[in-house]
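The block underneath contains the structure these notes are about, expressed in structure tokens.
A single protein chain has been removed from this complex, and every other one stays in its place.
For chain A:
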């Protein structure tokens, strides 16, 4: 079966003022439909950069990126935008909701992106359905400032799911939430994989990583380890890698970072 995405030897080098800086080096990653993958690692290990490359926010400097077996390593910006719309859904630590729009309008904004056209009524119906999937359809008319952090993140997840993406990319989605709300958000994201959607979750929380099918650990831009959560966590501890406390400390800084976009 053709993997959903396949990264082979992907490298990302940033051109510095004095010397180039390698962010990712030779990373391999394969994700199948319906599979969930957690990416862990210390801050600066390249997790978010990896997610940026997978989500076509950025281009790799080297290596190959296949989507449904097709090479998309070098794409035009326009084509990349079309694929972002059709294939991927994004959830961020900061919710990035537009405060002047209601919850349903925030979800529907993903449908007004120039990639095809849906009449207003259909847009609204799909946005309501997406909000229903994350359990907050009753808050459809509320604007972000009137929603709690967990509710805002669920609106953001509904926005990521409204176009029925093949792969959801979540970059520390629980970083700004308390444990209980964070678990709820992970539940919602996990349920998306039950419909055949892939999920890549960047997290500092081993409890959340445990719920994913596979865990990748990045260290200094390279893939240090991969496998089930228990195995990766044990090996990380044995080499002095991140433990729950270390990851949690990294996440603590984001606790107050939940925000809406002005």
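The criterion applied here is as follows: a residue touches a chain if its C-beta (ideal position, glycine included) is under 8 Å from a C-beta of that chain, and two chains touch if they have at least 3 such contacts; residues count from 1.
Rule of thumb we're sticking to: contacts and distances are computed from a predicted model.
Think of the chain that is not pictured: of "ABC3 transporter permease C-terminal domain-containing protein", "histidine kinase", "Fe-S cluster assembly protein SufD" or "Glucose-6-phosphate 1-dehydrogenase", UniProt labels it "ABC3 transporter permease C-terminal domain-containing protein".
Summary of contacts with the chain left out: across A:64, A:85 or A:183, the touching residue is A:85.
Residues of chain A in touch with the missing chain: 48-49, 52, 55, 57-58, 77-78, 81-82, 84-86, 90, 92-94, 96, 98, 100-101, 105, 109-110, 112-117, 159, 163, 171-172, 175, 202, 254, 257, 261-262.
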